[in-house]
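Quick one: the structure is below, questions incoming.
Every protein chain except one is present and positioned as in the full complex.
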Amino acid sequence: MDFKGSDILSVDQFQKEDLKLLFDTAAQMEIYATRQRVTRVLEGAVLANLFFEPSTRSRVSFGAAFNRLGGEVRDTTGFRFSSMAKGESVYDTSRVISGYSDVMVVRHPEEGAVKQFADATKIPVINGGDGPGEHPTQALLDLYTVMKEHGRSLDQIDGLSIAMIGDLKNGRTVHSLAKLLSLFEDLSFTLVSPKSLRMPDEVIERVRSRNHQVQETENLAEGVKNADIVYMTRIQEERFSSPEEFARHRGRYSIDRKFYADQCKEGAVLMHPLPIDGRPGAQEINDDLHGHPKLAVYRQTDNGIPVRMALFSLVLGVADKVHDVAKDALWYHPEQVDSE
Amino acid sequence: MDFKGSDILSVDQFQKEDLKLLFDTAAQMEIYATRQRVTRVLEGAVLANLFFEPSTRSRVSFGAAFNRLGGEVRDTTGFRFSSMAKGESVYDTSRVISGYSDVMVVRHPEEGAVKQFADATKIPVINGGDGPGEHPTQALLDLYTVMKEHGRSLDQIDGLSIAMIGDLKNGRTVHSLAKLLSLFEDLSFTLVSPKSLRMPDEVIERVRSRNHQVQETENLAEGVKNADIVYMTRIQEERFSSPEEFARHRGRYSIDRKFYADQCKEGAVLMHPLPIDGRPGAQEINDDLHGHPKLAVYRQTDNGIPVRMALFSLVLGVADKVHDVAKDALWYHPEQVDSE
Partner (left out) sequence: MDFKGSDILSVDQFQKEDLKLLFDTAAQMEIYATRQRVTRVLEGAVLANLFFEPSTRSRVSFGAAFNRLGGEVRDTTGFRFSSMAKGESVYDTSRVISGYSDVMVVRHPEEGAVKQFADATKIPVINGGDGPGEHPTQALLDLYTVMKEHGRSLDQIDGLSIAMIGDLKNGRTVHSLAKLLSLFEDLSFTLVSPKSLRMPDEVIERVRSRNHQVQETENLAEGVKNADIVYMTRIQEERFSSPEEFARHRGRYSIDRKFYADQCKEGAVLMHPLPIDGRPGAQEINDDLHGHPKLAVYRQTDNGIPVRMALFSLVLGVADKVHDVAKDALWYHPEQVDSE
């Protein structure tokens, strides 16, 4: 696709060559994301960061990525625009904000709402998550992480074995990641979930239609034993009709150091889209894994910055100008931010 | 008036020569507002954007305008300051924020509250709307739009015919715009409203005292037939004591393509301060007018950026330095943001 001026609404927009361009660009952004250099390529540009449901992490990640390119951010965090409460249409809201900004990120609780924003304007609109719909930038940073953690180029993702674990029914990130991965060759998916939280057939069909292997199991040890990537997800309390139903599933799949050492394949990479439910009885990734070299979850969230910087710079057509207006960062930054 | 260091509290502060300076300055800002060039004249300056009632559109517009001048924005969006909840006076709140910022925008639900903020500090304070009081920057961008849409200089506004339609009793924007327009010569106003939502006599008197024509009618077709400017307003649900009372007025005045073609004067410009009530049964401007060349409502909201940039640059005394610290914008921007 031609990124310049495009909306980013769904992982379905991306072909392999688009991912290659995106990830090459993201790799170029790492020097800025890690605060070794500063670029001012978007100095004077304005991001409208519109969050119609709370998601502090995504909001700050998009905003910080735009700041790292030199741009300014205008945030909205209310559940509704005050004007929408007075009956304003999505068309009008989007068009008005388009006059104030150069690009919009929209998070909205309703599937399809972000597309309505995009339809009302020619400035680029990026989907920051539309309810049960998509959250394409999460899937993109996940795939970037898969690539980096195995020290591979994008062409070498072929042949990997991926275990996806937890609530595969409601977890939109695993749906989107599975779709993106299916663009590659010869992958093997193991889907670990209770029967009631199975991956939707639509996603499984998509993956199988691309000639990848798909196995399903309820057993965690069985599921992870051959996996190069162990992708955990949270059992989402808000998806269950009763606390009892939630309690039946919570904590069912949990990995700690001992389990990893005993059951996982050597070198297996532990991923999670976050947040982890860190409360006693849940901890799908146990605290005792903090500092473990194969725990990739914090590198994964860090990757949100270069991937989102890459998206912004591509849709705004400045990817090739980033280094022209760059300089050294003057301030202190620790070599690694992890405390352990 | 001498803009430098001044508060902007009311349209009554403006004489014709002030408007001329303001709009000349706004015209100079358009190249930045449309992202062809970037200016850094306020690099290092801080706007305190204080919103004591929700108004996402105004808040983002002021903030984006300040960003386009190179300045930084600190937003507050709570209904009250936490310190005011503890009994802090307006004087103290204003004085404290003055130590952190170079200019304040204040939106407040109570008439006169913004003036209290202004009285407590020597830094410029701009009224972003004080309840039933004023919203002077809206009236200024409306007048700027009237001027531009007719391709006129400010001196050529004389002689225009303006229809104002809807809730003329509670709509503070029509009060302020009528007062501003009355500075010119030989205008003809047609006020279209239900009897219970008539324009206040005080405003009509002001306009008549300047020798303009004023007619009132309840009939929309009658009201618009000679108008160069058709200024629609929303029937504001929040102003009515009962849903039944609101229902009686809602949707009473509504313009669509057919009505425009059949009833409006050729070349009549359609304006609206937004938000339009886009719900079925209201739509004072029908969706079928999207893309119509004479629908000026989105150009009108876009004009908020250059007009607010002009105000900031004048009260901060940098209007003549804007171009000295400017450069080309590096990023892609569509030639027009409208999707149709």
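Letters are used for the chains, namely A and B, taken in the order the chains are written, and counting of residues starts over at 1 for each.
Definition applied: contacts are C-beta pairs under 8 Å (C-beta built on N, C-alpha and C of every residue); 3 or more make two chains touch, one makes a residue touch a chain.
Bear in mind the structure is a predicted one, so any value in this text is a computation, not a measurement.
Novice: For the chain left off this view, which of B:I8, B:A26, B:I97 or B:L191 is in contact with it?
Specialist: B:I97
Novice: Of the residues B:Q28, B:T121 or B:S254, I need the one that contacts the missing chain.
Specialist: B:T121
Novice: Which of these touches the unseen chain: A:S209, A:S241 or A:S339?
Specialist: A:S339
Novice: Please identify which residue in A:R35, A:K258 or A:H323 touches the non-displayed chain.
Specialist: Going through A:R35, A:K258 or A:H323 one by one, A:R35 is the residue touching the chain not shown.
Novice: Contacts of chain A with the missing chain: which residues?
Specialist: These residues touch the chain not displayed: 32, 35, 38-40, 54-57, 60-61, 63-64, 67-68, 70, 72-73, 75, 77, 234, 236-238, 274-279, 282, 287, 290, 298, 301-302, 304-305, 329-334, 336-339.
Novice: Can you list, in ascending order, the chain B residues touching the missing chain?
Specialist: 4-5, 41-46, 48, 72, 74-78, 81-84, 86-89, 91-92, 95-102, 119-123, 315-318, 321, 325
Going forward, only the chains that are shown with their structure count from here on.
Novice: Report the inter-chain centroid distance for chain A and chain B in whole angstrom, where each centroid is the mean of the CA atoms.
Specialist: 39
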